[in-house]
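One protein chain omitted, others in place.
And then chain A:
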């Protein structure tokens, strides 16, 4: 009962000073809408960046490079003995890189519940030759179906067909710019020369166009069996095993788990691409800093308005206290005003933020795979925006309302 009187009084205060209330609400509205817009925009940018990156990047990569293997026979056989050792004729043996028994590893990886796709690859540098032209590039020997599952590679093939690699034993799919540079089309023949001096001719059965120019200029796909033949490796060989998991932000535990099972290097995308992670975090910091600055300014505005209101109404506060309202009642009267301003401002801010974001999303921006400025909405941004908006107003309203609660009625009424 008493609570509802306080709210009644608060609402009379709010409605009788319309412009003041309006300005305070607009402050919150602006802060909240900026929070939503900034975060949706940054999310859009991050998501675009990620989509680009993950078109060629797996969440986890398993590979084998011998330079990381160091074997000390003394330490591993006798860890802390007084024995004198005499080693004759010590040699450094060249370990071959790559994974010889890839099938066993793949079936181990597939058993993990977090894993959604696994693909083997053989990657190596080659020269592409056609007539007198010779271009340095890379060949990826891939498993068609698995590769497509990881990277949707079949979607970037613009001429010919991804699955042609399955049917044509000597088929190759090359990047668009590479094809242009060599002056080749689908069904042309192309010569590939490996670093070991092996040379073979392939038929172009497809041309792809990704969103990364570098790749279009240098890359070609072979079926993994054709690639094995080309570099003379056994039928279970792979240079990389690529893994996608359910939650790509959560690679650490998976890498740890696989590390216990698999004796090769295991690398998450975060380790391999620190600049991606850093870029995303920096953009998030900017978004949060900007929106909090705006909320802070709005908070100061509300603090000022509340302070002014309370100075203006000090006589009325004294009367309320004289007729029996407690300090707590007075505080709740002014805090509910702040809360109402926060909620209303938050509500309008959500609408405004959504509209601003939609508008920005219409602005043309023809770079890379984009057509307009990117916007990506997340429910949590909207919720947090309102929470922060209301919190800011409550904090801004708290100090003035405490001051109001402490008004000594007799000093005011005595005049």
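FYI, a residue touches a chain if its C-beta (ideal position, glycine included) is under 8 Å from a C-beta of that chain, and two chains touch if they have at least 3 such contacts; residues count from 1.
One rule holds in what follows: contacts and distances are computed from a predicted model.
Name of the non-displayed chain as stated in its UniProt record, restricted to "ATP-binding protein", "Formate dehydrogenase subunit alpha", "phosphoenolpyruvate--glycerone phosphotransferase" or "Cytochrome bo(3) ubiquinol oxidase subunit 4": "ATP-binding protein".
When the omitted chain is restored, the residue from A:23, A:203 or A:319 that touches it is A:319. Only one of A:198, A:296, A:387 or A:413 touches the chain withheld from this view, namely A:413. The chain not displayed touches chain A at residues 1-2, 4-5, 8-9, 12-13, 16, 315-316, 318-329, 409-410, 413-415.
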